[in-house]
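One protein chain omitted, others in place.
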Amino acid sequence: MNVKSLKTLRYALLLVLTLSIIRVLTGATDLTSVGTASAALLLSVPIALAGLGGLFSERSGVVNIGLEGMMIMGAWAGGMIGTDHGPWIGLLAGVCFGTVGALLHAIATITFGVDHVVSGVAITIIAAGLVRYISTIFYKSGAWLGPSQSPDVASIGTNGIPVLSGGHYFGWQSPDLLSDLAKKQWFFISDVAAILRGLTGDLSYVTMIAVALVPLSFFILWKTSFGLRLRSAGEAPTAAESLGVNVYKMKYAGVLISGGLAGLGGGFLAIVAANHYQENQVAGRGYIGLAALLFGNYRPGGILMGAGLFGFADALQLRDSASIHALILLIVLILVFLVIRDLRKGKLLKAALTLTFAALSLWYYLAVDELPGQLVTMTPYITTLLVMAVASQRLRMPAADGIPYRRGGMR
Amino acid sequence: MSVQAGTVHALVGENGAGKSTVMKILYGMQRPDSGEILVNGTAVHFKNPNDAIAASIGMVHQHFMLADNFTVLENIILGSEPKKGMSIDFVAARAKVVAMAEQYGLEIDPDILVEELGVGQRQRVEILKVLYRGARILIFDEPTAVLVPQEVDDLFSALEGLRAQGMAIIFISHKLDEVLRVADDVTVVRAGSTVAEVKSKDVTARQLAELMVGSELPQPSTHGVTRRDQITLALNDVSIPTSTGSRDLISHISFDLHAGEVVGIAGVEGNGQAELVEAILGLRDYTGSISFNNASIDHMSVAHRHDLGIGFIPEDRQRQALMMDSPLWENRILGHQRSAPVMRGFILDKKATIADTARIMEEFDVRAPGPQTLATALSGGNQQKFIVGREMSKAPALLVASHPTRGVDVGAQGAIWEELRRARENGMAIVLISADLEELIGMSDRLLVMLRGVITAELDPAKTTPEQLGSAMTGAA
Partner (left out) sequence: MKKLKLSTFLLAIAAPLAAAVVSIIISSLAVLATKKSPMDAYRTMWDFGTTSASLMQMLNTATPYYIAAIAIAITFRAGLFNIGVEGQLRLGAMFGAYFGAMFALPPVFHIIAIMLIAMTIGGLWAAIAGYLKVKRGVSEVISTIMLNSLAGGFSSYLLANHFADLTTASNNLSTKEIPASGQFPNLMPLLNKLGVEDQPGGGVYGMLIFAIALGIIFWFVINRTRFGFELRASGANPIAARVSGVNSKRMTFVALALSGAIAGLAGLPAVLGDTHAFNMGFRTGIGFSAIAVALLGRNNAVGMAISALLFGFLEVSSRSLELIDIAPETYVIMQGSILLSSVIAYEVVRRYKITLQSKELAKAVQA
């Protein structure tokens, strides 16, 4: 792990350096601000939770396209229950409702052998319709102000790590050194400080729990009996059955856990990222979570990185369109880097194409002052597509993923 | 059947006689409808493999039940993991496995991924799996099916060691000389029932064969020389490089094949035979040249090559040649959707296709209710007969047959051999790949041995014994 971690660290620093340069060039200070880093972390949580959900499900051999639907149920339950019973109960409700959705998926795919993608798509369609149906009932009864929005939910407390990020413990307010450093606007150092401050300060307690779930997932899946057996259900179910592992039970466990995690992610969206449930709140993040899973090659560490990447894209489009505009410059720089690499490898045609792309992007950047709002909302989806296009080739899926399983190895 | 401790008891029968079913019942993967099982005198009822494991029964499967993406250690301890608090105690597990491996002479590296292991090593892992759980009754399901003679020797000495330790070993096989070599007692199964229980020293292989089938076993053999002057297939310096830049998958393969000639390709699985087949069929890119009837086919697609007259009987019929959930008449179309009788212009001629399917079923003795039967309902032998019939319909000039009688019952096996014989006499050139050394020697006019992607020897089947062939295959000769 150590060599890989160093490599990741190097890439991360390189990325921050590039962003620093762009910030100085374009004046888009929001690119590396505390606020953006904070928002990126905030928005990466639901994606990471969905990705972890996908991890448990697919590692047990069940493809779960219904994560989106389970997130919707989680978000809705979070809003509905959280209004009256407080945010923590709301989150718990999110977990429960997500699990119920997962139960449907599990029964359809594991017990009845329905195609996994078909069932997942069906669950998502049903979930969306179901929450709308029940919402209108609430609306009619006067409890809700609108059929697509729940009343507000109280917020959950936040905290930061001591000394560096202004945390408060038992009444003591610690200094906020990183924040002070960030304000100085020193090239690169302030940017690093700002990002670190965004990642470690003013964190919701739920965020901390969610981030802790990543190493916990690793421990469960690779260091415990349960995890080994769950993974065997996805890699070699017949072998596992021959050794007495209850493959059906493992698959159910994988799918139900995935529903719970997705439900938590949805509840997070409704309660922490916003403060009420809103129709279309989830906006495809369940699918982006799946993309994070693929990007991370079915490993928790990779999911976290993918979620961070997509969360960053998500955060930018919400905050400041000048930053998105500046991002185009980043794309130009990346393309130039690729051109140099292609020239070195002797791939002239590919280099020429990439160079044209870079030139076009640069022209667009200079010609347009500000990206229109509708295009900005497309950022997370384009990011996902691009990442998928680059990363899909080296995937190592669990061997029996997506294959309906029957006891005794029959079809 | 009854098995004593410290003995090797063989269970023989042809494919489809019911041996696997008996073993599945013994191992708890299937429930018997009637009858009883007694272990050490006490009646037992197995609801699942856990119960069988608890009764000290361990099964070494024919098709290895291993997770490729797991390490050897993870595969061995799966389902019986030693714990240390909440987590698995990998240290203790590793120690136990290493000690056990040494004790039985089955050394293996516990931390290597199974996908990197060869066939013989994977079998070791299977055996260790069983020993790890304290099995005293070991069941081996066709363990030598994928081994070469030298590996078979290693296995048999391991069996000797286990027998000496007082284990009871049940050995399922249809290779009768091996059975007689290693077993003390033999039970013969035919059409689902026991027909005989004998001591191995009291019978000959021939007698066993007749008990198994109720009649004489078919022999793979060809008669006379039918080779013609015309060269049907010519390979010249064909290689397939690997993407990682290491050793080529196949390297500088060259040979000529005449019409009316059968060339047998021998080799341990994974030494390039499958890739050679893919190159000939056009499923994979290669360097060098392949010509068919003196014209180069290097730039032709799979479809074009097939239409020119290259037929293919694949080794994995369910994966490569059939649509299991479709009726036989739709499967008739597969591979032939570009010409008559299936096609009339761009349109599928359903009536003609169904009629032709019925013809194939009649001519090739495919036992099924009719052309509307789903492919999945047929037995392996009948599926294979259907595929042979389908490929022969266009009288291809070249037939590539990859393990054509694998997993097929004796009756179907004989029928397929007869079909190949007849085709050979009519001038068809055949490339025959097989792990069944008797089939290879019996059916081929020439033998080519492949090792690590290269042709290392050419042998005359009339002068080669299975042992010699096996040595050549592993490079020991």
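Chains: A and B, in written order; residue numbering restarts at 1 for each.
Note that contacts are C-beta pairs under 8 Å (C-beta built on N, C-alpha and C of every residue); 3 or more make two chains touch, one makes a residue touch a chain.
In this text the structure is predicted, and so the values were computed from the model without any measurement.
One of A:Leu19, A:Val62, A:Ala77 or A:Leu104 touches the chain omitted from the figure, and that residue is A:Leu104. Residue in contact with the omitted chain (choice from B:Val97, B:Ile333 or B:Val431): B:Ile333. Touching the chain that is not shown, out of B:Ile25, B:Ile231 or B:Met324: B:Met324 (per the contact rule at the top). Among A:Val62, A:Ala291 or A:Ala351, only A:Ala291 touches the chain that is left out of the view.
Contact with the chain not shown here comes from a single listed residue; of B:Ala43, B:Ala99, B:Ala164 or B:Ile347, that residue is B:Ile347. Contact residues of chain B toward the unshown chain are 281, 283, 301-304, 306-307, 312, 314, 319-326, 330, 333-338, 343, 346-348, 350, 367-369, 373-374, 376-378. In the full complex, chain A makes contact with the omitted chain through residues 65, 104, 107-108, 112-114, 117-119, 121-123, 125-126, 128-130, 132-133, 136-137, 140, 283-284, 287, 290-291, 294, 372, 374-375, 377-378, 381-382, 384-385, 388-390, 392-393, 395, 411.
Criterion: only the chains that are shown with their structure count from here on.
The distance from the centre of chain A to the centre of chain B, each centre being the mean of the chain's C-alpha atoms, comes to 46 Å. On chain B, the positions that touch chain A within their shared complex are 24, 27, 29-30, 48-50, 53, 59, 61, 65-70, 74-75, 77-81, 83, 86-88, 129, 324, 376. On the side of chain A, the complex with chain B involves touching residues 219, 223-225, 228-229, 231-232, 235-236, 238-245, 396, 398-399, 408, 411.
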